[in-house]
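Omission of a single protein chain aside, the complex is shown with its protein chains in their original locations.
Now for subunit A:
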Amino acid sequence: MPDVTDPQTLSWYEASARQRVANLLDAGTFEEFVGPAERAMSPHLPLFDLPRAFDDGIVVGRGTLGGKSVLAAAQEGRFMGGAFGEIHGAKLVGLLRAALDVKPAAVLILFDTGGVRLQEANAGETAIAETMRAITDARAAGISVIGLIGGRAGCFGGGGLIAGTCSRLAVSESGRISVSGPEVIETNKGAEEFDSRDRALVWRTMGGKHRRLTGSADAYCEDTVAAFRQAAIDLIETAPRFDLAMLEAEQGRLEARLHRFGACRDATEIWAQLGINDPDAVPAMTDAAFQEIAAGVTEASHDAR
């Protein structure tokens, strides 16, 4: 089956949502819900004379990961920037709610999204809120929700908010996590505040390396499906409890982070404060060298997003 190529070398960034989920899970175990043949497509896009996708840009289903039963959702970042519309959101919310009945070892969300689809913004915003509620319900029931981020659309807008509610996150260098994207910040605050064309600035502010060093992401992967698979297996094992004590500790860590780094003007200043000898060398560092450095930074291993 051509969907299953070699996950050791298949680039997560380049792969489609279908390729990612098929190669992430144990071979041949993925079973899709509400697949393309059911044609659950956006009711809104035709009003704007825009093309629809048979799966509305998200693939949801179940399978096994390392022999454990999991539910999985994969966003297709190339269809409308992986943005949340009504059907797209409903499929993710439905999957998370089903977790309460199915009780899988984890729910995996393969983020690749710019946020809410502007053409169906109200439905999309509602979907974001419902998704966050469904994630907290699942976590409260003891089911871990693991986010995997390394796609071309990154994880922005409401997707960034949802990522913040996950039990654990894995990210690659090209995975970016934020709420307001570079262009949004520049439009609202000017290029002096944030120059969206300065790709190096974008990557060191929102990119995977920075998110890993500040502890926003719990694992850093090289850009292969195999690396994300191993990270997902490891993160399921280490996912934190979800209770009041954990939430209060997370709040405390976020306050401490703001206090410690609030005056920094650039990510490199944060990295220097974290004790990295040559912060300017971090962006060009190989994945292996970076992982060695990240392992030595205590800030990089706590639960605060």
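Descriptive notes on the structure:
The working rule: a contact is a pair of C-beta atoms (placed from the backbone, for glycine too) under 8 Å apart; a residue touches a chain by one contact, two chains touch by 3 or more; residues count from 1.
Note that contacts and distances are computed from a predicted model.
Between the listed names "Aldehyde dehydrogenase", "Malonate decarboxylase acyl carrier protein", "Heme lyase CcmF/NrfE family subunit" or "Phosphate transport system permease protein PstA", the UniProt record for the complex's undisplayed chain reads "Malonate decarboxylase acyl carrier protein".
Considering the whole complex, the residue from A:27, A:50 or A:200 that touches the absent chain is A:50. Contact with the omitted chain, checked across A:36, A:66 or A:240, is made by A:36.
Those residues of subunit A that touch the chain absent from the view are 1-2, 16, 18, 35-37, 46, 49-54, 76, 78-80.
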